[in-house]
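All protein chains but one are shown in place.
As written, the chain order gives the labels A and B, with residue 1 at the start of each chain.
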Amino acid sequence: MSEAMHECKHNPGFCRDTLIPQVALITDIRTETPDVKTFRVERPEGGKLFEHLPGQCAMVCVPGVGEAMFSITSSPTNKEYQEFSIKRCGVLTEHLHSMNAGDEILVRGPYGNNFPVETELKGKNLLFIAGGIALAPLRSVINYCLDNRENYGEIDILYGSRSADDLVQRKEIEEVWMNTPGVNVHLTIDRPQEGWDGHVGFVPSYLKELAFDTNRTAILCGPPIMIKFCLQGLKEMGFAMEQVYTTLELRMKCGVGKCGRCNIGTKYVCKDGPVFRFDQVDELPNEY
Amino acid sequence: MQRLIDRAKALLESGEVARVLGWRKGENVWDVEPAFFASPEELSDFVYNGFCGANLSKYMIEASKLEGKTLVFLKPCDTYSFNQLTTEHRVDRETAYIVGVGCKGKLKIENIDAKGILDVQGAGYPDASEILTVKTLYGDKEVSYKDAMLERCHVCKGKEHMVYDELIGESVDTCDGDRFAEVAKIEAMSPEEKFAYFQSELSKCIRCNACRNVCPACSCRKCVFDSNKFDSAQKANTISFEEKMFHIIRAFHVAGRCTDCGECSRVCPQGIPLHLFNRKFIKDIDSLYGTWQAGAEVDARGPLTNFRTDDAEPSIVTKRG
Partner (left out) sequence: MLKIKRSDLGTLFAKIAENNELYLPVKAAGKTNFAAWDQDADVDLDTLKTVKSPKDAFFPQSEGLYSCDREEGKIKITAEKLQDAPFVVFGIRACDVRGIAVLDKVFLSQPVDTYYAARREHGIIVSYACGAPETSCFCKVFGIDAAQPEGDVVTWMVGEDLYWDAKTEKGQKLTAQVAELLTEADAALVAAEQEKIRSIIEKLPNSHLSLEGWGAEAAKTRFDSPIWEQLYKPCLACGTCTFVCPTCQCYDIKDYDTGNGVKRYRCWDSCMYSDFTMMAHGNNRTSQMQRFRQRFLHKLAYYPANNDGMFSCVGCGRCVDKCPSHLNIVKVIKAFGKEGK
């Protein structure tokens, strides 16, 4: 590490400035679905890039191609690496999908706040609701809770996607989550499909069928339309907005609440979020 | 001005037009803004004076998409832009009710060399006098109307409206200069002098895009300089050529379509004489293909989008250097 790159006196954990990334080696790429891959990254000399908390994000950059914010999908309890589950949907993600293990990228972070796993969520029954790629930000929380199982009550995971092929982390869901005591996994897909004997239907309607009692905290993430109807469903079940958490996504550039892109009302989603409780979301101007 | 307001009121009340596109009074006499008026009551803020330089044609792109006709006030020079936009199918002639307004030259507040200006008397319409009385915090001052005019008014294309439904108000000829004199001066420079000249002017550019956004010829839905698919989306100058590239590419894009309305130079916060690029093109087109005025008529085929067997041979163009 050169002189200029020594650790920053202002910003512990970062090389000199929060805008300067670290070189990260891709050590593994798993194909989750036809358009989602999970990338495992480490320092080139081995070891984790940085410590993070569940729900936090990082900027992933391919020099000359682009840079974007992704949630860190691996749990902080993992001591060896970080993972990002990335859907192919733009110039940068297209390029990332064409890369191989052994390639180098740039990563800076972690940015943003985290799910309050050590405070508000501790000791609670938890209900995770996710649709499609939105399992990525929740996976770090779920695995954190599973690794600290004694600190949480009953855990329900409701996860749906367009088809069985679009379910991310299916191996982990089936081999680990489904086999952990006190964890109930409810999978659903939008339309019937050969070889699928599980539930069929949209996440919001499955949520209603499952009719959870309100003695739990819900963590909700998915496409805007799913969030809208799930939130409606939770309200009908009697959930208070203070009992429901989500993560927001907006255009971000700096990650530290300065460049102005993700500013909504008095909040910067990159710094004050991405995790918000719904009563806090309601306080924001309707621009997200 | 009252005649304009009365006519607008009448047309709004009769339902012939759904809205009026004109100019609204500012906080001061000079900070007049382009504005839509939806009701006769709102017209109490309508103004037409020497500071109504803004060309309203470009706002007709959006207004064309609205329900009902829009009454738009156009000065003689604005009508060229309107015709050009109609030719390019960016504005629908049928959606506009054009009231051609008289023009006695438009003013640029920066040209009134006085500090702390509180009021400018004599800029009203139709009573524009030859002398402006400028009230300032530091005393009063007289400035000749001509000296305070926009550059473009000194080389006015003429006070005839190229398109209108009706005309209101008299015009006064303001042309007292040679439109191509500046261009000829630059043409006479050595390559080094030219480079130094443009370098000094263009290095002031802050890439605010005001010239592009105000330009009636720049009507692309997505500008190449806003696209993130190319390296062209630079918002700042990474290399010394960048600022020139933006302006040169823009000049090429509007070549043959630019009516020389002068809005680019009017709005530039750094006072860059951007119109000179366009005038150079116009001058060359005139000499190579015969005199051509974009926007003089609708659906005319400009020399750069038309092929004739007697067109200038490329070799002639090359030889000119």
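Just so we're on the same page, contacts are C-beta pairs under 8 Å (C-beta built on N, C-alpha and C of every residue); 3 or more make two chains touch, one makes a residue touch a chain.
Small disclaimer: the values here were computed from a predicted structure and weren't measured.
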Option from B:68, B:116, B:177 or B:290 whose C-beta touches the chain left out: B:116
Hidden-chain contact residue, picked from the options A:158, A:173, A:256 or A:281: A:256
Contacting the left-out chain in the complete assembly, out of B:10, B:131, B:189 or B:208: B:208
Where the unshown chain meets subunit A, residue by residue: 2, 4-5, 8, 10-11, 14-23, 44, 63-68, 89-93, 104-106, 249-251, 253-254, 256, 258-261, 263-266, 285, 287-288
Contacts of subunit B with the absent chain, listed as residue ranges: 26-28, 30-36, 54, 115-118, 137-138, 200-201, 203-204, 206-210, 212-214, 226, 228, 231, 233-239, 266-267, 269-272
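Keep in mind that, in the parts below, only the chains that are shown with their structure count from here on.
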Inter-centroid spacing, subunit B versus subunit A (mean Cα positions, whole Å): 51
